[in-house]
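Here it is, the structure, as structure tokens.
What you see is the complex with one protein chain gone and the rest in place.
Coming up: subunit A.
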Amino acid sequence: VCTHRVRSCSSIRFIKSKYVCVFDKSALKFSHQQRLFRTSAVSCGQIVQFKLSDIGEGITEVTVKEWYVKEGDSVSQFDSICEVQSDKASVTITSRYDGVIRKLHYSIDDTAFVGKPLVDIEIDTSKGVAPEEDVVETPPMSHEEHTHQEIKGHKTLATPAVRRLAMENNIKLSEVVGTGKDNRILKEDILNYLAKQTGAILPPSPKAEIVPPLRKTETVPAAPKDKVRKIPVPVSRPIAFSGKDKTEPVTGFQKAMVKTMSAALKIPHFGYCDEIDLTQLVQLREELKPLAELRGVKLSFMPFFIKAASLGLLQYPILNASLDENCQNVTYKASHNIGVAMDTEQGLIVPNVKNVQVCSVFDIAVELNRLQSLGSAGQLGTSDLTGGTFTLSNIGTIGGTYTKPVILPPEVAIGALGKIQVLPRFDGKGEVFKAQIMNVSWSADHRVIDGATMARFSNLWKSYLENPASMLLDLK
């Protein structure tokens, strides 16, 4: 039998002919290996019909509701195979064997019968309970200790992955206390056991995929209790990493973002950045915060930034415009619907505050509160998310100083605000003082906006914020 297998698996290199080569789940997905596996499997495996076991309460039939496996999948003992339902009871059917699913006897919503076959599983009879054994370079412990996992007449329950981990670290499964169901030994139990034996060298979280194997000295191969208590030297053995790439289709919201950003790419962006001294604004906000709270509103810096932007747009309306598709016409929008970029679970959404040109700072704060609570509840409406003419992004709440924001079509400009930092600056008298500095990064559409316009708008906006009292002069 072994010779036959060697011949049919000639394309796979054997390190030691005595050991069986590894076919893990991913290998089965490669068609040529799958074919190979089948040829060897047909000669080595045995197809077992796994029958639907008794559900209890005299139930004879159930409805199949969900399959967790498909034909060709490998399963280990205790893996879930399917979910069936009978009269308000949902039952998880688990596999009794390690093997490969060869046939599903029912489709979803079919009626399955107790005592009749549910799936056909191909078991590799030559391997017994643990079909997967790793190719090990220097196994100091004899295999007997691993394959005969019987302690006092009980079979130790452990998945093949856990058994491999134990073997790699020369641990006798009989010495490990299992904390899983039915005293099953889990990966965490092996790691805890190792940690106790060799001190705190192992990574603290038992969930770490990478477990640096610790070298035990050659002189004490089969007596785990007598671990040599010296500083373990990390072995130059390749670290087992079982992470896999995950590919997902781009759907829904992400797809829409792809479209928008690709359109944004067509806009020739130029950037203009500056730093704003918000020392006075910080103080002003401190004074006004409690007043706003009395009215039930949280007052952040954004309402000030938004109102100042609107005042600036009144002087430089080209920044609140839109260029048509053919670049034939520029539409100057009458309303200042200023968008505020929000970070949600889905990603970036930009609701806007409508008609800022006729809103007070307080009105803007109220509206922002409403948009923020709807945004976090995932309940923003279409009108909240459409009609924007200009956007501000307060990325500084997360971090950063200068950024390169991308204009959101059909707009022509966007501003990104960095975080507020306390930095030393010189005042009029040439003395150093503590200033609250924030950076702003503007991007504008160079087809209709020139650098000078952007700079003048930015300076105006900056002057309103650095000297908030000046806003009073121009408020409508």
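Here is the rule we go by: a residue touches a chain if its C-beta (ideal position, glycine included) is under 8 Å from a C-beta of that chain, and two chains touch if they have at least 3 such contacts; residues count from 1.
The rule we apply is simple: contacts and distances are computed from a predicted model.
The chain not displayed here is annotated in its UniProt record as "Lipoyl amidotransferase LIPT1, mitochondrial", chosen from "Lipoyl amidotransferase LIPT1, mitochondrial", "Superoxide dismutase", "ATP synthase subunit a" or "Proteasome subunit beta".
From the options A:L104, A:A292 or A:I349, the residue with contact to the unseen chain in the full assembly is A:I349. Checked against the full complex, the one of A:A240, A:A263 or A:L288 touching the unshown chain is A:A263.
The residue from A:S322, A:Q372 or A:S470 that touches the chain not shown here is A:S322. One chain is missing from the display, and on subunit A it is touched by residues 55-57, 65-66, 78, 83, 85-92, 94, 108-109, 177, 179-183, 249, 251-253, 255-257, 259-260, 263, 322, 324-325, 331, 346, 349, 377-383, 385-386, 408-410.
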